[in-house]
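Quick one: this structure, given as structure tokens, is what I'll be asking you about.
One protein chain is absent from this view; the other protein chains keep their places.
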Amino acid sequence: MARFEWLWADTRAKVALAWLVLVLFVAATAPLIAPNDPIEQNLTNVLAEPSGSHLLGTDDVGRDFFSRLLHGARVSLFGSFLAVTVALVIGVPVGLLAGYLGGLVDNVAMRVVDSILGFPAIVLAIGIVAALGPGLRNAMVSIGVTFSPSVARLMRGQVLATKNHLYVDAAEQFGSPWWRTIIRHILPNAIQPIIVQSALLLAVAFLAEAALSFIGLGAQPPTASWGAMLSRSAQFLTVSPSVQIYAPGLAITLTVLAINALGDSLRDSLDPVAGTERRTRRALARLARTERRGVT
Amino acid sequence: MLRLLGARLAAVIPTLLFATFTIFGLQHIGPADPATLVLGENATEERIAEVREQLGLNDPLLVQYGKWVGRVATGDLGDSIIRREEVSSIIGRALPTTAQLVLAGVTISVVVGIPLGILAATRANRPTDVAVTSGSAVGVSVPNFWLALVLITAVAINWRLVPARGFATLGDGLGEAFRHTILPAFVVSTSGIAIVTRQVRGAMIEALNAPSVRTHRAKGLSWRTIVWKHALRNSAVTIVTVVGLLVNTTLGATVVVESVFAIPGMGTRVIGAASARDFPVIQGVVLTYVLIVLAINLIIDIAYRIIDPRIS
Partner (left out) sequence: MMTGEPLLEVRDLSITFRTPAGVAHAVTGSSFTIAAGERVGMVGESGSGKSLTGLSLLGLLPAAAQVTGEVLLDGRNLLAMPERELQAVRGREVSMIFQEPMTALDPVFTVGQQISATFRAHRGVGRAEAKQRAIDLLEEVGIPEPARRFREYPHQLSGGMRQRAMIAMALVCEPRLLVADEPTTALDVTIQAQVLELIAQLSRDRGTAVLLITHDLGVVAETCDRVLTMYAGQLVERCSTDDALEFPRHPYTSGLLAAIPRPGVAAEDLRSIPGRVPSPVDLPAGCRFGPRCDFHQPRCDEPQELTEAAPGRWVRCCRQAELTLPGAVELID
């Protein structure tokens, strides 16, 4: 468990983790803990203000907003995990092969990676969704595709860094097949940076899911996702209870903030050099600061 | 400098080839047949066959791609399927709007982000720095379309300071353009401000810890001169890199934010086109974005050489 010491050493990470555990819990148990059916309409009670029976009021077709918020956690999380999975499934093998084989394969792969990184991600994703058809799954696959080049590039860098190590050479000398060399020797060394990168991509994916659902290309009605809920509230901006504007947005912000914070501490803890550098830099900064005390 | 430009342009070609191929290929990766998209679901078999022939869909993919690139190179982006209008004229109308928004957003990011970054760096790990750093963490985590909604509610609807919807370009008068631009520009700049602040802070802390700072102090230069002249100049490469990145980020941010403010720019167009599967418009917009990003990268690449004497 020593590995996870970082979690307890860092207050920010602790708070972030607590929030994420809550969101995960809600996502897992939404059908059990939600007070109402998230898609059951009640046209006689629309856009109601918060009350005892509807904690956050009702939306434009009379659905319980609080229940939809709880179910939304589920959809939003599923979407962002899907996107990151797709990015890994494409990016890791491409980066591995490009780095390991080198030469023409590497050249071509990196050109492709550069080209895709030249697109503003959301625009390319919109283009791909248009081709595949709107919907949460397609939207998040598209996002995953646009993320994959950054994973491939990172992976390739890791492979190049470990490829020339003695043990890789030795393994090849002793006739270990290339795929075993990759799995036994190269992959384990690359796994930590990939985990950190995945955490940071998860945050971006979460925002992207919200954005695509907001513009109607992601989660489709009547599915509740936080972005899609904001989209409905936006259409009734002046008449919606204001809490319905704030709650989903705040939920998104806090979750993304928490994922980012956790990703940052994860990076610092997995990369002792970067962590030390950061501490050294802090110490230096402190010294520089005290050095000019009294400076006008 | 000209030779450098030539070399850089040559290096862009493979990127451009693949990017255009991706853009061209968009309509072929989906389950729907492009001819059906043009004609609608109810078209007859013969009519579809006819249109397939017309659109050259029976040619091998690479031949189709070659023909498409040939047309695009002459500025012919085809016609919009739903609007019966040339894509180039749609983009011609939308681009100035988006350009104005992006320019304003990037400007705000830089003008706010650089001083904030410097402030944080000169007070590293003190309360000011912690506040600025936390603020920038929030800045990259807030969904911009939600921020747009909140600000529209407060600034436009409740306080009636600026219009809630629509847009005005510089052609409509400076005051009008400003009133319509300021709120959406601020919204698209939030993540930019956060990114600039973070990067400038890091670069400045490094620059202020460089041994040459001690030399400057030994020469009797004031701390203010060292921070604002020497350290900032040493951070210039980082700043230019970030500005390049910003254009890409801000372009992305405008897509959704435009739709919240009902601004008739490229973003609103591409979203509309995506829902309607109007591929010529999607391709036109995406291509325009890619060209802008590539052009910016080229400019940044050359700017490096001007800024840092060590890069030759």
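To keep things simple, chains are lettered A and B as they appear, and every chain counts its residues starting from 1.
The rule we apply is simple: a contact is a pair of C-beta atoms (placed from the backbone, for glycine too) under 8 Å apart; a residue touches a chain by one contact, two chains touch by 3 or more.
Since this is a predicted model, take the numbers as computed values, not measurements.
Note that of B:Gln54, B:Ser89, B:Ser134 or B:Thr215, the residue touching the chain absent from this view is B:Thr215. Within the complete assembly, B:Arg233 is the residue of B:Arg47, B:Arg126 or B:Arg233 that touches the hidden chain. For chain B, the residues touching the absent chain in the complete assembly are 210-212, 214-223, 225, 230, 233-234, 236, 307-310.
The rule is simple: only the chains that are shown with their structure count from here on.
Here the CA centre of chain A is 21 Å from the CA centre of chain B. Note for the complex: chain A touches chain B at residues 111-112, 114-116, 118-124, 126-134, 203, 207, 210-211, 214-217, 227, 230, 233-234, 237-238, 242, 245-246, 248-249, 252-253, 256-257, 260-261, 281-282, 284-286, 288-289, 292, 295. Put simply, chain B touches chain A in their complex at residues 14-16, 18-19, 22-23, 26-32, 121-126, 137-138, 140-143, 145-147, 149-150, 152-153, 157, 205-206, 208-209, 213, 222-223, 248-249, 251-252, 255-256, 259-260, 270-271, 273-275, 277, 279, 282-283, 285-286, 289-290, 293-294, 297.
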